[in-house]
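Now for chain A:
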Amino acid sequence: MTDVLQIRDLDVSFATDAGAVKAVDRVSLTVAPGEVVAIVGESGSGKTVTAKTILGLLPETATRSGAVILRSKDGQSENNVVTVSKDQLRKIRGADVSMVFQEPSTALNPVYTVGWQIAEGLRAHDSKLSAKSARARAIEILTKVGIPEPEVRVDYYPHQFSGGQKQRVVIAMALVLDPGLIVADEPTTALDVTVQAEILDLLRRCRDEFGSSIVLITHNMGVVADLADRVVVMYQGKIVEEADVRSLFANPQNDYTKKLLAAVPRIGQRIEAAERKAPIAHDAQPVVRADNLQIEYPGRMGRPGFKAVDGVSFTISPGEVLGLVGESGSGKTTIGRAIAGLTKVTGGSLSVLDSEMNGMKERSFRAKRSSIGFVFQDPASSFNPLLTITECVAEPLKVHRKDLDARAISQRVGELLEAVQLPKSYGERYPHELSGGQRQRASLARALALNPKLLIADEPTSALDVSVQARVLELFAELQAELGFAALFISHDLAVVDILADRIAVLYHGKLIEEGTGAEVLGAPKDPYTQRLLASLPVPDPVAQAERRRMLADLIAGTPPA
Partner candidate 1 sequence: VTALAISGCAGTSGNNSSGGSADSITVGTTDKVTTLDPAGSYDNGSFAVMNQVFPFLLNTPYGSPDVEPDIAESAEFTAPTEYTVTLKEGLKWANGNELTSSDVKFSFDRQLAIADENGPSSLLYNLDSVDTPDETTVVFNLKQENDQVFAQILSSPAGPIVDEDVFSADALTSDKDIVDGKAFAGQYTIASYDFNNLISYKANPDYKGLLGKAETETVNVKYYAESANLKLAVQEGDIDVAFRSLSATDIADLEGNDKVKVHQGPGGEIRYIVFNFNTQPFGSTTPEADPAKALAVRQAVADLIDREEIAEEVYKGTYTPLYSFMPEGLTGATTVLKDLYGDGNGAPSEEKAAERLTAAGITTPVVLNLQYSNDHYGPSSGDEYALIKSQLEASGLFTVNLQTTEWVQYSKDRSSDVYPAYQLGWFPDYSDGDNYLTPFFLIENFLANHYDNQEVNDMILEQATTVDPDERASIFEKIQAQVAADLSTVPYLQGSQVAVAGSDVDGVTLDASFKFRYAPLSK
Partner candidate 2 sequence: MAITTPTAAPSRKKSMWRRLPIVHQLSQSVGIQRGMLVTGLVLTAVFVLTALLAPLLAPYGYSQLRDESGAFGAQRPPSAEHLFGTTVGGYDVLSRVIWGAQTALSVVVVAVLLSIFAGVALGLISGYFGGWLDRVLVVICDAIYAFPTLLLAIVMSIAISGGQSSLWGGIFAAAISITVVFIPQYFRVIRAETVRIKSEAYVESAKVVGTGNIRIMFRHVLRNATRTLPLIFTLNASEAILTLAGLGFLGFGIEPTSASEWGFDLNKALSDVSSGIWWTSVPVGLALVLAVLGMTLVGESLNDLADPRLRGRRAVAAASGTVAETSVVPGGSLTAGPGGLDGLENEGRS
């Protein structure tokens, strides 16, 4: 056998409070030396569980059967992870197979220096290794993954690195023993697109320079197109399709794969509902007008505050959808919350439905609230877990529509649920008894309960699967067309914003750096940051992505980093 990894008929089940859950169902796959195999599939389809099985990291509540055969890089030994002894398993880990985790900040022990943590892996496999040479090896590997000043940085603690650097360190740890196989579970999901591009580059070098095979787990089809040689599609614990990357994208076979690919949002893609969107009343008084808006979070204990939004100006006209994009922490949510009156405006002017929010009094604003809807990012936490969906959706009605009696309210709730295409009977369920997509729809229903003039949607789909996301976006567009509300649509995903928004605003470090229609901003970005943002976004097409990758490299070479 020449394959680095061979999985045969793997079954994994978990004991849970709700009984047994089968996570992986008769999965078989192989990985050849130097190959990058991507595992894709919807959330919960068993990708992570499969990955963990390869390293024997499943929790005690798991039961497995089947075979997972790992070959060492030099081909000297082969082990079946499922049956091997604990001690042997420990020896394999790190040496033959290694792992890169999704969330770099949690994969690093906060209280030890990165050098110590790298050396820890070395020492686990060679107890005679001196501290000095372990350190030398750590510096060496940090150099290789592109950490500047590795001699100094080796003594840094994880929190002293940026997110992307942390992920590099995690990769360095995986590489240090030169394993034949690296399992990377969503290695870029927690990162901004620009950083993601760098990490993908590094992973590619792992394969090219170290000759490691990679099992890449992701649900981002762009990443797959960028990096993978071969793709395995999982659905409900099973492998439904397996093909090399080009043929999969060009010619998907399985229904699920087709739907998955279709659901991935692309820039420039228009959906039918968005085409029929409500007219924008440009002449009317804008619903929201921000003028040199400044928002500062007070500092703790006399420290100077933090300026999250710094001199932003924009307007939203009735019926208009403004898309707000930008990297994490750029101040998107802050703006949204300020419009809803949840965060205090500290400078400039922000007028919402003709009320000035700077110096706003809660009492006077409360009446206006019935005209504003808010859809939160995480559908799970935006519902009171102790109230049923009906009660939750009825809440705004109970507060503002004192004229309605219980029956009228319940009828209205029924209508609302149907409007977001949830069967009425779902109203009796508790939030945790709904799926994420259903919850997000219920959340939309609640936001629309009072026929708002303005809807603020703060990353309403980022917690959702691409497939479900597609449905919710479509629904959103439909309702907007029907009801004609103005909307602030916040997202970090350029493609998503492009689908829905009339105009797009790009936020960078609290400043608005570019604003215009989708075609203007995404078609011909003027600001270098927007350009990089756009170029970093991997597209779900291996051929096109190879092209973009080159462009990005040129861009970075040409422009000094911001």
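In this section, a residue touches a chain if its C-beta (ideal position, glycine included) is under 8 Å from a C-beta of that chain, and two chains touch if they have at least 3 such contacts; residues count from 1.
Selection criteria: all candidates are chains of the complex that A comes from, given by their letters.
Source: prediction; values computed, not measured.
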item: Candidate from this complex that touches chain A, chosen among 1 or 2; value: 2
item: Partner candidate 2, residues of chain A touching it in the complex; value: 11-23, 42-46, 48, 60-66, 235-237, 255-256, 259-260, 340-342, 366-367, 369-370, 372-374, 376-378, 381-387, 392, 395-396, 399-400, 418, 421, 423, 426, 429-430, 432-438, 443, 446, 449-450, 464-465, 467-468, 471
